[in-house]
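With one protein chain withheld, the remaining protein chains of the complex are depicted in position.
So, chain A:
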Amino acid sequence: QGGGSAVIDMENMDDTSGSSFEDMGEMHQRMKEEEEEEAEGEAGAGEEEDGEFLGMKGLRGQLGRQVADQMWQGGKRQASRAFSLYANIDILRPYFDVEPVQVRARLLESMIPVKMINFPQKIAGELYGPLMLVFTLVAILLHGMKTSDTIIREGTLMGTAIGTCFGYWLGVSSFMYFLAYLCNAQITMVQMLSLLGYGLFGHCITLFVTYNIHFHSLFYIFWLVVGGLSTLRMVAVLVSRTVGHTQRLILCGTLAALHMLFLLYLHFAYHKVVEGILDTLEGPNMPPFQRVARDIPVVSSAVLNTTAKAIALTL
């Protein structure tokens, strides 16, 4: 007499993939065939909210909906967990926990080489100061490029400035961290970023002065003194954290070379003095006071050649 029975026929469901429901479905295949006509007649007659008495067609749909719903919920939960884990800026919050006094002190300290290299020197793992210094360097670079009427063919002035400064900070830090890992130095990535970032303070001062006062010899003096001081500080800190002569030599040599060469590059690639060099390079055919904007790659390769020749001559 019963209208329909609550037999679950799993065999005809689309979303069973090797589940044990199929066995149960086989067991009740006979019953399903008997009552299929009745169930189809009843499914249209009125479906209740309660899933048990919906008949086979309705039940299949209901279960499918539930499974799909569960999958959606599970996926959403996983995605929101991953998002809150990786896109959470609170990860970076401890690195920005500084006072203005501390930032000022660290800026000044970055120019003073430490004397004690037998004891590992403390490096503050802070990212506010380095980040602000990189942005300041970008601003100074923009100023230098604008005053020298630099024309960038592919890309924009801003893009070049940001790319150069951030590329140096992040790229050289990663490379030095990798070298430090190879040479067994005790330094973490954040500390490396912080050390290199504060080393840019010397660069900022030098470029700020020499982009406004155009004396060739003044730049070289600043390069040696200011650049040298900040390099010495970074080198001393690294030496205090590394054991072994070869390792110390590798690490400090690489850092010193990259740091000083970057300052040289920034000055020569983006500055008016470039035009003076080109004038002398092209000989008596060029009138000496012609200010012509040049393409950057041509200029920098010409400068590199001159510098290499000059260095080869002096050695």
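One rule holds in what follows: contacts are C-beta pairs under 8 Å (C-beta built on N, C-alpha and C of every residue); 3 or more make two chains touch, one makes a residue touch a chain; residues count from 1.
FYI, contacts and distances are computed from a predicted model.
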TODO: Could you check which of "Protein YIPF", "DDB1- and CUL4-associated factor 13", "Trafficking protein particle complex subunit 13" or "UTP4 small subunit processome component" matches the UniProt name for the chain that's left out?
DONE: "Protein YIPF"
- [ ] Pick out which of A:62, A:121 or A:136 touches the chain that's been left out of the picture.
- [x] A:136
Task: Option from A:105, A:158, A:224 or A:243 whose C-beta touches the chain left out - done: A:158
Open item on the list: Counting contacts across the full complex, list the positions on chain A that touch the omitted chain.
Closed with: 1-8, 24, 28, 31, 46, 48, 52-53, 89, 92-93, 95-100, 103, 128, 131-132, 135-136, 139, 142-143, 146-147, 149, 151, 155-159, 293
